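Heads up: the structure comes next, in structure tokens.
Missing here: one protein chain of the complex. Every other protein chain is in place.
As written, the chains take the letters A and B, and residue 1 is the first residue of each chain.
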Amino acid sequence: MLNFARFVAIRAVMAMITLVIVSLVVFSLMELVPGDCAERYLAFKNTQGSGISMADIENERIRLGLDRPFLERWGKWIIGAFQGEFGDSCILRVNIAQLLGDKFWISLALCLSALLLAYIIAIPVGIISAASSNATLNNSLRIFSYLGLALPNFLLALMIMLVSTVYFGDTLTGLFSREYRDAEWSWDRVLDLMSHAWLPIFILGWSATAFALQTVRALVSDEIGKLYVTAAAARGMYGRKLLWRYPARHSLGPIVNSLGFDLNRIFNELPIVALILTLTEAGALLIEALARSNDQQLAGAIIFLLTASIVALNFFTDVLLAAIDPRVRKSILS
Amino acid sequence: MTDMTDPNTSLPPAADAERRAKEAYFTASQSQLIWARFKKQRAAMIAAYVLMFLLLSGLFAPFLSPYDPNIAGRNKDYLNGAPTIPMFCDTNGCSVRPFLHTIERERSMATNFRWVETVNEDKRRYMEFFVEGSSYKLLGFIPMDTHLFGMNEGFIHLFGTDASGKDIFSRTLHAIWTSIQVGTIGVLIAFVLALIIGGISGYYGGWIDSVLQMITDAVRTVPAIPLFMAIAAFVPQEWSAEERFFFISMILGLIGWPTLARRVRTHLLTERNQEYVLAAQLCGASPRHVIGKHLLPSFTSYIIVDLVISFPYMVLSETALSFIGLGLKDPVNSLGVMLQNVTSADVLLNYQWYFIPVIFFIALVMAFVFVGDGLRDAADPYSDNNK
Partner (left out) sequence: MKRILLSGVALFALPAAAMANCPAVTVADMGGIAMGDYPQQFELSAFQEAAGCTMEFSANPEIEALNAAIRGNGDLPPLAERLPSEPLVVVPYDSIGQYGGTLDVLSNATEAGTSDFLSVRHVNLVRYSDDLQTIVPNIAKGWEWNEDYTQLTFMLREGHKWSDGALFTSADVKFWHDNLMLDTNIFESPKDYVLVGGEQMTVDAPDATTVVFNLPAPKPGLLAHFATSYAQGFQPKHFLGQFHPAINENADAMAQEMGFENGYAVISAYYGSSDWTDTPSPLLSNPEKVGNLPADVVPTLESHIYISDTTEGRQLVANPYFHQVDTTGQQLPYISRQDEVYINDNEVRILKLVNGEVDYKSQSVRLESAPLLLENQESGDYSIQLKPTVGMPAFSFNLTSPDAAKAEVFGNLTFREAMSVAINRDELNEVGFFGQGTPTQILPFNPVPNFVDPKWASHMAQYDPELAKTKLDEIGMVDTDGDGFRELPNGDALVLNMQFSTQGIAGNVVELVGQYWADVGVQTTVKEVTPDEYRSAQSSNLLDVGLWQYGAPLAIHSGLNSFFRAPFGTYFEHRTGMLWGEWLDTGGASGVEPPQFVKDLSDNIDAFQSATPGSDEQAALGAALVEGFVGNMVMIGTVSSPEPIYASNKLQNFTEFKTWSFEYYRTYPYRGTQWWLTE
């Protein structure tokens, strides 16, 4: 028991360290990109046509404290980040915590729903695919799932939107209808959200299905050939019960392990889909901040939150796995 | 006793054949076994043929495409033109040589800037084979200027043209090759790094494993987009678009290794407790020897499979990054760039032939995935299908 507690504690510390390292990497990356907060903000103003001089930019820089040394700025930022204070957005000049508000939770909800959808499809299909000898069923299921991978998200989203616009007169954009955009949370608002959210969840889930499917299939087919399964079959177990009690359960371990990174992958794809469907959530803001407006503060904040979620999820799954799977426990604790 | 080992003993042909087959089976190397099992899977073989076909068309792209895929090879008079498929017969009779009609086009404000075409059925242009065209270097070093086919006058566009008049067929073939190159470099780099780091981590376990795992997790968690942006900023100005893409593939490899490394490490964690490892260690083998000669070969098959499977993910990463403007852009010919060109409402509604590279892209990805699955099934000695 003590060993286990020690394991948990070490894992927790390592998670924290990982978070700090990643934040350092992210912060440095934002620094390396040419142009900083001052230039960005003034660049925006200038696309509207006002004349900006280098002196203006210098002044803006000093005002934002960008002339301080790197470590000092990083230190301030990371300390603030752990408290949930991310400063102001470069471009919008709005307090980031306000800006993100419930957007981040919506994004997380979208990603987790997509992940859930992916595994709901992948687990049964993977098991069937690994166990069945019906080639046609096998192949058609696989083709359908892998198509989600091969068709890039943005293309799929755009095509669906286009069909919907041209043939149904509804551009299917946004997460909320106009009436609910700024309203308070209520049951109606949740329903409205769900009526719009099915599209991004579907798109993200379909492409995540492929990876999940391959993983499940590989794991189950590994296990299914093992001797204990043959032994169980010899004892008279068959069909679904056999599949479920033995190989499937043992394959779940590694799946649980990789949940954190699956979330990361989905979250990496969310911004592009969000951009196209004009979803008002953190993913769209992130891609805005990174690829369009180079708003380092906002991007850094969102990435930090995401990283924290993933690290937390990893920590949780690691501990869970060690608790339920004795093989893993033995390896790690030896 | 001599009967069994003496190959000259005569047996009835059927039994003889069976004996040879059994011998072949027992003396076959691992790769031969895997290949034999792979051949039995229909889906995987079809995928393999498709993959070979695509690879070869990419490799010989300059020869197979009638025109230079860049702006120099454009058709000024046929912008956003529909595909022109050669025919053998028309209202004026049939011909052995395939031919095309001549098309005249015009557009103006009155036609909303859409091209209005009139086909001149009487003016034929014939297809020719092994024509002399723009010069190129086959496989990168053989200077040639022969193309598989072309027209005796005018242009032929099997997949139509884009907004600048570039031939989409030529672009697609070159694009396949570029995307494959990007994927290969990325996968190789990822693979080498994964083996080293995953290997050490899995074999030693303990605190080395913990530290390396932390590093792996950290790298895995870093989102690709800011990494790309920062690195893209460091590409020297003088580098051409092609050099830039080599750099990008390297970066894709550098962020791709964690997934592979984790798999390697997991395998090793379980395998290193097996008896044969203990036996080797008792014999005094060094850790490097144990890892290299015993552990790694035990899952070579998995490594190959992982390699093949991670390929499409590399290509997809390139596509996604290009879409948001961070990867390869026009005028480079890559499948990602061609996908970017499709994502415009105008194109989706009016110029559907831009989609043809998308089909190639999907085919490439699906082929890799099915081949990967097939290899995994073939490589697994315990697999049900191989009894």
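By definition in this document, a contact is a pair of C-beta atoms (placed from the backbone, for glycine too) under 8 Å apart; a residue touches a chain by one contact, two chains touch by 3 or more.
Every value quoted in this text rests on a predicted model; they were computed, and no experiment measured them.
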Residue of B:20, B:39 or B:114 in touch with the missing chain, whole complex considered: B:114
Hidden-chain contact residue, picked from the options B:102, B:164 or B:210: B:164
Hidden partner chain, touching residue among B:102, B:146, B:184 or B:344: B:344
Residue touching the undisplayed chain, where the options are A:29, A:121, A:158 or A:229: A:158
Residues of subunit B (touch criterion as defined above) contacting the omitted chain: 71-72, 76, 79, 107-109, 112-114, 163-165, 233, 237-238, 240-241, 244, 325, 329-331, 343-346, 349-350
In subunit A, positions touching the absent partner: 33-35, 39-40, 42-57, 59, 63, 88, 91-95, 98-99, 158, 161-162, 165, 169, 171, 173, 181-182, 275-278, 280, 285, 288, 292-294
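Heads up, the rule we're going with is that only the chains that are shown with their structure count from here on.
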Residues of subunit A touching subunit B in the complex: 10, 14, 17-18, 21-22, 25-26, 28-30, 32-34, 131, 133, 135, 138-139, 142-143, 146-147, 149-155, 158-159, 162, 166, 210-211, 214, 217-218, 221-222, 224-226, 254, 261, 264, 267-269, 271-272, 275, 286-287, 290-291, 294, 299, 303, 306-307, 310-311, 314, 327, 330-332, 334
Residues of subunit B that touch subunit A when the two form their complex: 42-43, 205-206, 209-210, 213-214, 217-218, 220-227, 229-231, 233-234, 259, 266, 269-270, 273, 309, 312-313, 316, 319-320, 323-326, 339, 342-343, 345, 348-349, 358, 361-362, 365-366, 369-370, 372-373, 376-377, 380-385
